[in-house]
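After the structure tokens below, expect a handful of questions from me.
Missing here is one protein chain; the remaining ones are kept as they sit in the complex.
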Amino acid sequence: MSISMQLPDYLVERDPNRCIKCKVCVNQCANEVHSWDEDIDSVIAAEEKCVNCHRCVTYCPTRALKIRRNPTEYKENSYWNARTIRGIDRQAEGGGVLLTGMGTDRPIPIYWDRLFLNASQVTNPSIDPLREPMEIKTYLGSKPDNVIIKDGKLIKELPPQLVLDAPIMFGALSFGAISLSAVKSLAKAATDCGIMWNTGEGGLHRDAYEYSKNCIVQVASGRFGVDAEYLNAGAAIEIKIGQGAKPGIGGHLPGEKVGEEVSRTRMIPIGSDAISPAPHHDIYSIEDLRQLIYALKEATRYTKPVSVKVSAVHNVAAIASGIVRAGADIVAIDGVRGGTGAAPLRTRDSVGIPAELALASVDSRLRQEGIRNQASLVIAGGIRNSSDVVKAIALGADACYIGTAALITMGCRMCQTCYTGKCNWGICTQDPKLVKRLNPEIGAQRLANLIHAWSHEIKELLGGMGINALESLRGNRLMLRGVGLSETEYRILGILPAGE
Amino acid sequence: MKRVYAREEVCAGCKLCEVYCATAHSEYPNSILKAFLKQETRPIARILVEVDQPLSFALQCRHCEEANCTQACITGAMTKNPETGIVTNDESRCVGCWTCVLVCPYGAIKRDETGHKVASKCDLCSNNDTNPICVEKCPNNALIFAEISRGGE
Partner (left out) sequence: MLREGEIRIPSGCAISGIINKQGVRFSGHDVMKSIALMHDRSNGLGGGFAAYGIYPEYAEHYAFHIYYDDLSIKEYTEDFLSSKFNIAESHEIPTKKVASVKNPPIVWRYFVKPKSEFIDEDCGSDEVVMKIVMLINSKFEGAFVASSGKNMGAFKGVGYPEEIGEFFRLDEYKGYIWTSHGRFPTNTPGWWGGAHPFTLLDWSIVHNGEISSYGANKRYLEMFGYQLSLQTDTEAITYAFDLLVRKHGLDLETACSVLAPPFWRNMERMDPAKKEMYTALRVVYGNLLLNGPFSIILGTSNGIIALNDRIKLRPLVAATKGDNLYVSSEESAIREICPNPDHVWTPKGGEPVIGMLQKEGVRDEYQYATA
């Protein structure tokens, strides 16, 4: 039996002057880090199990706990660093594919932070959102080239549209990957805020049916939970071809997370791994996608927009063009920073391209081909705050999906161990004792707070630019300037450098 | 009258309500550290979280309309205030016979043997207006302070 080379990632520091031995940390840690030792009348910590989720730190009534990175160092090496060595150790001991959760944490350039917005000065007044109407209402769906009116009446109805009170939607977070409490929080908040939530691959749980008018139901490669009732329940249907966190492979829900409720909602046996196939096995080429899109439209009598979600990959512009011509009403693009409940580490960190570049190139390409209005563009993959939303819209997006930001709102601390099913915050677990920890009322309130706050900030930024309607920002690249980008990046993003 | 009700479906079983209740009824009601580290005897909570995972919820005195404990009390220390409806134990008259402990159908009364023996139980933090400390501090809104009538009562 050999000794493990893996040192604990974190150390648990308990201040003896503050610990009142209430054992709240013991009863809260699902990873069983803290335990009560009767013999020494103390709480002790098994540090190697700590994932730094902050549950104990937050709940300790006297703030007696700190989690620190294990300061034990390797010899300085900018290439073979601690992270790289640990990755190899884990595989040497376990022999398996390294799994991880949430989006990539690698230092990929953040283009959002290199884009800057305009403001009105003298030649054009800024508008005060507290005193003037500031319109951020958004319609997602296919738009015709023109409108036919006779005698003051609309002759031809518009194709089906999703109406959003703000250009933000909750991204695809499947029931199974996340708990029912989290699903209910998202569903209720979306309904209260007039935006959409997305079932992800998890199907639509009956407890969430009351929020189905604000729901986008997903049809992914595993077709979990898909039947006619499901398709007709939501406000729109989304065909999931891929997601930003793991382009090229399907969803993965470990069997531990498939309990009775997940089993019933996804229509799969209890305890079985829910592994979605990499491709849809009925979509091997673009024309097959067209067939599926129209099959879904037929099944819902052309009353609902059909969205197609793809990962941002190298030829995403051409792919998006094909998707629009295949009949999609909405194209959703998920960049490399997209999150997940479980993905192989290497796929998450190395596959895909940043959302900003994908968005700019897709928007430009669709305009060049004269088909930009035939589908709305939704961008996803690391939208962190309202200024990212505004910059995304200026680059050409109609709206943004938020996934990670929504999870953080509900309490996620980004410990990246979602795939274990032991989420201490009750967000991405199916363990009933943990699921209780997320109170959907509180979750929904926090999410609604976020959306309201971002909406207000968006209005402030718009007003500063002298704009009072979001339509005037959409694709308006002149409102952006870049700092510190290469010539090629300026060209791809279609913006000027600051100073010009 | 308003009572504290537990919402089992969102109770995380953390027992912070016990910590705050004990502190509020200690010599140092505003300092958890002093209550637990300075006070000679460890403070006792009047609320108890029952746990049998995944089931968990906080339980305390129900301030019953027809309180068994008030009838069983041999000294008349345990009384129900006719106006507020709150059942309290007058510790100066309590002799620690534990009869009330036996007759409480909820097991909500504790034995406090830290000083002279007395029965210890929830007193709704002595008022019906502001939230008792357990309700205030529950991190998941698993306790509510409300008037819930049950037809006929």
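Letters are used for the chains, namely A and B, taken in the order the chains are written, and counting of residues starts over at 1 for each.
The criterion applied here is as follows: a residue touches a chain if its C-beta (ideal position, glycine included) is under 8 Å from a C-beta of that chain, and two chains touch if they have at least 3 such contacts.
What you see is a predicted model; the values in this text were computed from it and never measured.
Participant: Which of the visible chains would the unseen chain be in contact with across the whole complex?
Facilitator: A
Participant: Please identify which residue in A:Lys137, A:Arg206, A:His281 or A:Arg346 touches the non-displayed chain.
Facilitator: A:Lys137
Participant: Which residue among A:Val97, A:Ile149 or A:Val483 touches the omitted chain?
Facilitator: From the options A:Val97, A:Ile149 or A:Val483, the contact with the absent chain belongs to A:Ile149.
Participant: Can you work out which residue in A:Val12, A:Ala274 or A:Met479 touches the chain that's missing from view?
Facilitator: From the options A:Val12, A:Ala274 or A:Met479, the contact with the absent chain belongs to A:Met479.
Participant: Even though one chain is hidden, which residues of subunit A still touch it in the full complex?
Facilitator: Touching the missing chain: residues 120, 123-125, 127, 132-133, 135, 137, 139, 143-149, 152-154, 157-158, 161, 367, 370, 372-373, 394, 465-469, 471-479.
Please note the rule applied: only the chains that are shown with their structure count from here on.
Participant: Determine the centre-to-centre distance between subunit A and subunit B, using the mean Cα coordinates as centres, and give it in whole Å.
Facilitator: The separation of the two C-alpha centroids amounts to 44 Å.
Participant: Report the residues of subunit B in contact with subunit A in the complex, numbered from low to high.
Facilitator: Result: residues 9-16, 18-20, 32-33, 36-37, 51, 53-54, 56, 139-142 of subunit B touch subunit A.
Participant: How about subunit A: which of its residues touch subunit B in the complex?
Facilitator: 17-18, 20-24, 27-28, 59, 61-62, 426, 431-433, 436-437, 439, 441-442
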